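Here the complex is missing a single protein chain, while all its other protein chains stay put.
Every chain is named by a letter (A and B) in the order it is written, and numbering of its residues begins at 1.
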Amino acid sequence: MGTQDASRVKVPRRAIPSWRIVSSAVKAHNLSALAVGGFLGTCILLTFLLGTAGVLELGFIYTNWGTLWGPAWTSLVLTVTSFLLGLALATPLGVVRAYAPAIFRRTREEKKAGASRAGRRRAVGERSSRRARGTIRKALLAPAYGLATGYIEAIRGTPFYVQMWIVFYLISLIWPRLPNLFFIIGLVALTLSTVGYQAEVLRAGFQSVGQGQIDAAKAVGMRGRQIFAHVTLPQGLRLVVLPLTNEWIGLFKTTSILNFISVQELMFQAQELGGPQAHPIEAFLMVAVMYFAILMPLSRVVTYIERKKRIPGLGTPMDVTRAAARRRAGVTV
Amino acid sequence: MSKRSKRKVLSTRTLVRRAVGAAAAAGAFAVVVWLGYRGLFDITYAQSIVDDLLDGLVVTLIAVAVVIPVGFVVGFSFGWARTTRSWVLRATGTTYVEFFRSMPPLVLIVFSSLVISLLLRTYLYVEDPFAIALGVGILALALHSGSYQAEIVRAGILSVPTGQVEAAEALGLTRMQTMFRVTLPQAFRVSLPALGNEFAVVIKDTSLISAIGGLEVSFAGSALVRGAIELSLNHVFIIWVEVALLYFLLTTIVTVTVRKVENRYKVPGLEAAAL
Partner (left out) sequence: MIQVRQVHKSYGDLHVLKGVNLEIAKGQVMCMIGPSGSGKSTLLRCINLLIHPDKGDIYIGDVRITSPEIRPEWVRQQVGMVFQSFNLFTHLSALKNVMLGLTRVKKMDSEEARRKATWDLQRVGLGDKLDAYPAQLSGGQQQRVAIARALAMDPMAMLFDEPTSALDPEYIHEVLDVMTQLANEGMTMLVVTHEMGFAKNAASEVVFMDQGQIVEHGTPVEIFERPGHDRTKAFVSKILG
């Protein structure tokens, strides 16, 4: 045949010069950034107008601005620490949740073989110790899976506010004279909470790694643990970065709830300024700007990465702008 | 048109598995109650607070019933706006989403409530703006949830292959008709799991309304705690565990219901679009 007609060939993802897609995406990105920037600009303008009109006390903002840095740092430390701790703890949970069902699912052959005498005899090349190990592993795995699932469902089904109080009373009951008691309670509560969510993210990540690659690894002769280390883990990491970043953002927002147990984070300081010092509007502005400044860039980064890592054929979101870029570049169909 | 029978025949294995699960749950509950009567924890106290907590639960349900629909209406509008061709609509949508997503819900609730209180007291000379402030706080929560729902709706709409939109136009359907007959039915199916998750989040976030005086379950819990502290910390635990169970019950009901709806509208042969 030797035909060079490109429309016969499955059009590869980069059929359009990539710079064209990127430039349109960046343009759209800039447009939205422009919109947000414009909105912020109007807000700042409004602030000054209201300030001069006497509704807002700009002087208050000016004087108390500095008080926010410390608490902001506390929030950050809390978030990062609990996130990392949570990640470490959630990994085994995620692994158990991802692989236990498969281990327990007996294949049709195993079921048939299990019934007959021949099946129960040792297979060629199989050491009896392997068999025994398998049974012990299964015996340990079942309760582990149950506990993991129970824990994750409990965390995901209840509000952090309630979890926080339970941890609070638990720890203050056992170690009432711990230094930095409230901070530690907050840290523990955050960690326990994020473990629940991260475990689910990790499970989904492990299970989403293409079965085809795992089959290929098996065909080469790799065994379970090797496959996990060399195929699942690296691929899974890529799949998991996005949801974990979102989880980080959520965690940072959750630290605001810790103000109820007197942890000196951002929301606590804001309440200080807004409540007792009776300047809620100014306090809100300051704290909103802080949260906004920290979280907005992160979520924009997330959106940008999302845009770039489309997988064609899986019901992908095709941006209006992207489709327009395709049309403009002359690619029809 | 005759409705195809959607009732699947459940295999004996599934039925047995479900029966065992239900029996295990009932058994666990029975064990806990028995332990209570044996003195592991103060079961009479546990029973006594149920009424107070249920009163709070009613308020929680009312709050949820307000936040979810309002959030959906707002979220759908802005989410849809982000998929249109007009850059004005898109920019507005993006601004709304980025603003409300970057703020912790607690901050939004507390401060919207405080600000309104202040404004009402200073400029409209309202004596006790509590009710309105509470309403505003709940509204703020709705707007916050709306921003997440907007993203979900947007992703759903964009996941419908553009070829189908083209085919619909080629048949002669107007933009509106294409939207309602082709895009939205499919977008809805794709978004269901994510929306269900968001509804569960809303249920949990209503706990924050206690901060502005909303008399929902967590508030009832805190109030009880203030009394129970004198008794013993065991009682405090009983309170919070019961509160947690109530929330768990709510979120489970929502999740299960959404899954049922998903199954009812599932298109044979098609799995939900990945992620």
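Everything that follows uses one rule, which is that a residue touches a chain if its C-beta (ideal position, glycine included) is under 8 Å from a C-beta of that chain, and two chains touch if they have at least 3 such contacts.
Bear in mind that the values here come from a model prediction, so they are computed numbers and not experimental data.
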Please pick, from B:A168, B:L192, B:V243 or B:V258, the residue that touches the omitted chain in the full complex. B:A168
Return the single residue from B:V182, B:V243 or B:V258 that touches the missing chain. B:V182
Even though one chain is hidden, which residues of chain B still touch it in the full complex? 1, 4, 161, 163-164, 166-174, 177, 181-182, 185-186, 189, 267-270
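Methods note: only the chains that are shown with their structure count from here on.
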Starting from the mean Cα coordinates of chain A and chain B, work out the distance between those two points in Å. 19
For a test of understanding, state which residues of chain B touch chain A in their complex under the given definition. 83-85, 87, 90-92, 94-95, 98-99, 101-107, 110-111, 114-115, 117-118, 154-155, 158-159, 161-162, 190, 200, 203-208, 210-211, 218, 221-222, 225, 233, 236-237, 240-241, 243-244, 247-248, 251-252, 273-275
Interface residues, chain A side, partner chain B - complex: 31-32, 34-36, 38-39, 153-154, 156-163, 165-166, 169-170, 173, 208, 252-257, 259-260, 267, 270-271, 274-275, 278, 280-281, 283-284, 287-288, 291-292, 295-296, 299-300, 311, 314-320, 323
